[in-house]
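Apart from one protein chain that is not included, each protein chain of the complex appears where it belongs.
What follows is chain A.
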Amino acid sequence: MTRAGLILAVCGLALAVPAGVFGEGPALAGGWLAAMVFCLGLSLGALGLGHIHALTGGRWGERLQPPLRALAMGLPVALLLSLPLVLVPGALFPWTAPAETLPEVVRAKLPYLNLPFLYARAALCAVAWLILALRFATGARGGAESVVSLIVLALTVSVFDIDWLMAPEPEFYSTIHPLIAMATMMTGALAAGLIALDRRGLETERKDDLGKLAFGFLLLWAYLHYMQWLIVWSSDLPHEIHWYLDRARHGWGWLLGAGLVLNIGAGVALAWRSVRLRRFGAVAALLLAGQGADVAWRVLPAMPGPGWAQAGAAALALGLWLAALGLLRRREARHA
């Protein structure tokens, strides 16, 4: 994992350096944000899944807990990754421009959309997540602690989604948006957990159950996405429909297509019993890739281009995260 991460980081660096030299700094910030959202999402999704299992019980989660804990332990690394973004708010948030240059509807939101308040909210979320991750490291306890953890996660992830995924397009708002983020996080974390479990070996019955569960999460994610699209399409309001138009134009349609192919492919494979049992790891990897493509599609089109510079920064951040996670795992294994 460490080596793969370092190779990815070096590839990303090879693209990011020329981008920086040729003045494409804002594009780097966008790519970095997408990678940070994805990595952080996996840790937060793992926390959510772990606490849901602690509350509901069931055999599906017993084998899943160790990989979920490992993912949750990556949370501090993902938070460290977010620090460079704090230095370049102007590249991410158009509302940092002088107020008089902003549209009236954005000016009306400035009591919420301002940097000191944004950083205070980010710090509060980070502290809450660190506490949750540290407690989760010793195992989800269930009962009141899991209930409180899930409530805190739902609220903080909503704030995070509004601040870092919605605020880059300040005229747009969608009340279902934070729920889509939660669904992506948990589907992605489950897929990553299944990949880890497959490498350790898993009995057929568990594969069957976990495959169905992953299919359920994928359906939930698809349902939330579809509902947002249907409502926005039907109403055709300028401040909403542009969110989709921007994600279908300027080459982003390819990313949308890739995401659809990956997620539908994963869905078909998960629904097909023989495929989900025989190619368990590959199907989970397909699902994880699909969820990654979805994060990229939601984040990148709102950011300034070009795409290759964004891809470079995303690869660099993702590679560093993977390498750090590999190092953490190795250290843990040595201590064990």
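Keep this in mind: contacts are C-beta pairs under 8 Å (C-beta built on N, C-alpha and C of every residue); 3 or more make two chains touch, one makes a residue touch a chain; residues count from 1.
FYI, contacts and distances are computed from a predicted model.
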| item | value |
| --- | --- |
| Absent chain [UniProt protein name; select from "Biotin-dependent carboxyltransferase family protein", "Cysteine desulfurase", "Polysulfide reductase NrfD" or "Sulfurtransferase complex subunit TusC"] | "Polysulfide reductase NrfD" |
| Residue of A:S43, A:S82, A:T187 or A:Q228 touching the missing chain in the full complex | A:Q228 |
| Contact partner of the left-out chain, one of A:M1, A:V88, A:A128 or A:I176 | A:I176 |
| Interface residues of chain A (partner: the chain not displayed) | 104-109, 112, 151, 154, 158, 162, 173-179, 223-224, 227-228, 230-232, 234-235, 237 |
